[in-house]
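The following block contains the structure, expressed as structure tokens.
Only one protein chain is missing from this complex, and each of the others stays in its spot.
To keep things simple, chains are lettered A, B and C as they appear, and every chain counts its residues starting from 1.
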Amino acid sequence: MSILEIRNVTRRFGDLLALDDVTLTIEAGEFFTLLGPSGCGKTTLLRLIAGFDEPDAGRIFLDGVDLAATPPEKRPVHTVFQSYALFPHMTVRDNVAFPLNMAKRPLDEIHERVKQALEQVHLSDKSGHYPHELSGGQKQRVALARGLVNKPRLLLLDEPLGALDAKLREQMEGDLIALQRDVGVTFVFVTHSQQEALALSHRIAVMNEGKVEQVDEPDKLYSFPRNRFVADFIGNINMLAARVAETHHGHLVLQATDLGAVAAPLVKGVKAGDTGVLALRPEQVHISSHAQTPELKNHFHGIVRGLLYLGDVTVYKVELDNGMEMEALLANSAPGRAKFFEVDDDVTVAWRHDAGLFFHD
Amino acid sequence: MSILEIRNVTRRFGDLLALDDVTLTIEAGEFFTLLGPSGCGKTTLLRLIAGFDEPDAGRIFLDGVDLAATPPEKRPVHTVFQSYALFPHMTVRDNVAFPLNMAKRPLDEIHERVKQALEQVHLSDKSGHYPHELSGGQKQRVALARGLVNKPRLLLLDEPLGALDAKLREQMEGDLIALQRDVGVTFVFVTHSQQEALALSHRIAVMNEGKVEQVDEPDKLYSFPRNRFVADFIGNINMLAARVAETHHGHLVLQATDLGAVAAPLVKGVKAGDTGVLALRPEQVHISSHAQTPELKNHFHGIVRGLLYLGDVTVYKVELDNGMEMEALLANSAPGRAKFFEVDDDVTVAWRHDAGLFFHD
Amino acid sequence: MKFVHYALEALAGRLVKWLVSLPPTLFLLVFFVAPSLIVVLASFRYPGEFGGLASLLPLFGADSGLTLETYRFFFSDFVYFEIFLKSFGVAALTTLICIVMAYPLAWLIARSPKKRRDLLVLLVILPFASNFLIRVYAWIIILGPFNLLYTSFAVIVGMVYVHLPFMVLPLYTNLEKHDPALLEAAQDLGANAWTRFWKITFPLSLPGIFSGSVLVFIPVLGMFAIPELLGGTGDILIGNLIKEQFLDNRDWPLGAMLSIMLTVAVLALAGLSAWAGRGKGRMA
Partner (left out) sequence: MKFVHYALEALAGRLVKWLVSLPPTLFLLVFFVAPSLIVVLASFRYPGEFGGLASLLPLFGADSGLTLETYRFFFSDFVYFEIFLKSFGVAALTTLICIVMAYPLAWLIARSPKKRRDLLVLLVILPFASNFLIRVYAWIIILGPFNLLYTSFAVIVGMVYVHLPFMVLPLYTNLEKHDPALLEAAQDLGANAWTRFWKITFPLSLPGIFSGSVLVFIPVLGMFAIPELLGGTGDILIGNLIKEQFLDNRDWPLGAMLSIMLTVAVLALAGLSAWAGRGKGRMA
């Protein structure tokens, strides 16, 4: 059942078209993410849902009811702000009790639910502390507890992990998934980090310049991006300029400059003579020493020009004979060996004939 | 040739032993990283090298000369601060010219070298701007240019990427490597991010509670951590509690509770009866559907309990029959397939007999 | 060698420390300790032959000539107590009116676009750039035709008028620092405009109100020009009393004593409010 429906919403700020005819449906119980570079309109959309701003055109429905006439304080939608926006003059307990006090709940119920909410975020021992006495991660958890305690229909999260450092962010990601599963509240999460989006979400809407480019599950989005922007924004990707030579029944034959024929999966609507790029993920590119002849159809000679050692994986930057640089990612799965190749090694890069996606210009 | 020698340096703050008999040697031209959790003493050490603080015991030599009597302004050592510490009342040009002015260089030389330094960090077009008009990444590059322009013997970098967001940080990492290679100045880099350390450094000193735990090249550190702290701090690692059953000539036979015999590489000084953990990297753990029998010696049944989809790789959390959770990392190398296994799948996890490291208690 | 070097350095360090702490020490001596001592001593002296004060110099000789006369005088006459009470009442009322008048003004400035704020602050200060007396005389001209001159009402109007900016500025400085996200968060969590003000804005502005109150309350207690020019004969406050002793009666010991009693009363009040507000220092 859809809980939130955004229908043809447009929002302008002066000359800037912040949201351009956006239509989205969010299902009840989902962890839904709005992902995009800064300025793509994701935060604007969040503010429209919360009610801090009004659309110039279009409508927003919550549980089938148009929200236009409902002020923010009447919407069963709570927000976790990027800055957390904890009330500095209230203790953790009073911060979390705030929405319940506003809803004029009986005192003993407030007491009970605040206690429960603080347990959920593992902060029972901090209930008498003031926000400035907490670490960044603890503040973040108080903001979460405050947003969830009065069981909103939607919880909006505006880059809540942005202010945390890497190690803590990773840990909070796990906590967020567990929390959302436990409380069963629908989450609408805004982020510019594709890694956060992939790790957390049930579904992701990729936004760019006020438009929704693609809405899909993380693995679909990563494996089958609808266009070049999505392909490039989600994860790293190699872009090999090529021209379509033939379209076979099952696949395309591409011609890459100074490289030769490349087999690629068929794309609808593409015909011989089209130019474009073959987008290929680094982890789909195999790399082997020159001596071995790979059994894969697409294989080309190259020279290792650089490598980025990341511990669990290493990214090799290989220069092909046509001068194009291609990245290949290898997991360091053999014990005690961190690198399989060194800079200046002659190697063969190869990929399956059904790997990659062709985007025409 | 060693450029910096830190010999038995100790520093106390009240009861806190910030540095505990630290000895380190840094070679000329190196990209050397001090890595550790917050409070490990890495920033204290940096401040001792810069001269902002003095050791309680021990000595620091630069090019063979004891630095004790040299105040910070006389040391040929410059620092890039975490907050950048750009002078807000000076333009980018004047900020970068500052160290040259202090060194009383002739005006035309200053002009020339500032121009060159700004070109190196791609900021020539911002030379007349004030710091508050720059983005975080640009400020960072001005701080770098200012630190390098007077060709110090050492450049100290105090978590310079900490304030940048993920995408920018990744890009700056590449720029830093290139810059250090081009200018040939020795870098001493402080960070708490193991990923930054692995990607950037020639050598890394891992610090913990005021002590240096291990100094090594990134791949050696990752593959052959000297102790449990280093193994755990650098990258993710599975820790399988086990007891040594036998020590063979070439390997150990371990006994893991409720699991059975596990083959592991030999560790010096370990004898039968010792208890400890087998530390195993997630990317060394193979995972296959139950039907297949792997050719690897160590293989155990498990159930997939969760997965973290990261696009290029997926981390599977597998519960073994003894209740222990083991992570396995797989690159998503097959086109169009993001996940090989789903939650609750029966799988076999396996690893090579020469994978992992045993640490006894 | 090394030792001598370090010893010299330590010495230089101490010299710098001493040079740096000299000005504040001198400041306190010259500007606080000395005048205060003089005032305290003066309050225990007899008036001089032709008014003023018997010379202070014999103090350090055999004839110290100190007396509790003025203090006995103060505590024996109930009229002083009455004037003190009235003065504190006027100061409190002025402070209260200033808070009520300054709040919307400060709030409006803090909420206006950033580049317009400086201009608005300037507009608040501008009326007070001109001579103090002029401004009081303007009020004589305004209040005269309404037959409101030489009344307690006129005194309060004048007091509020003169001190209002000292309430507006600290309040504005405080309100400007408030994170607008806090109000959005409160609204998001169900608070209407009224509740947002009383639960968020007002408690967070208490330090500003407090600063402003100090800046209004204390000067009002010392003010003599406004009661003299705008008030009637019954509107005499402590400030006038003290001024009279120095300028008109030339009874310096009495003036000094009254001033000391005023300072003691203010300090007692400050201590009381610090005690009442203890533990609330956590507010951001």
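Keep in mind that, in the parts below, a residue touches a chain if its C-beta (ideal position, glycine included) is under 8 Å from a C-beta of that chain, and two chains touch if they have at least 3 such contacts.
No experiment lies behind these values; they were computed from the predicted model shown.
For the chain that is not shown, the touched chains among those present are B, C, taking the whole complex.
Across the entire complex, the residue among B:Gly58, B:Pro72, B:Gly136 or B:Gly306 in touch with the chain not shown is B:Pro72.
Annotation: of C:Val90, C:Met159, C:Leu175 or C:Ile218, C:Ile218 touches the absent chain (contact as defined above).
The chain not displayed touches subunit B at residues 50-52, 71-74, 77-79, 81, 83, 85, 87-89, 98-99, 102-103, 130, 132, 146-147, 150. Those residues of subunit C that touch the chain absent from the view are 20-21, 23-24, 27-28, 31-32, 34-36, 38-39, 42, 53, 56-57, 101, 104-105, 107-109, 120, 123-124, 126-127, 129-135, 137-139, 141-142, 145, 161, 164, 218, 222, 224, 239, 242-243, 246-247, 252, 255-256, 259, 262-263, 266.
By our rule, only the chains that are shown with their structure count from here on.
Centre-to-centre separation between subunit B and subunit C, using Cα means, comes to 57 Å. Subunit B has its Cα centroid 26 Å from the Cα centroid of subunit A.
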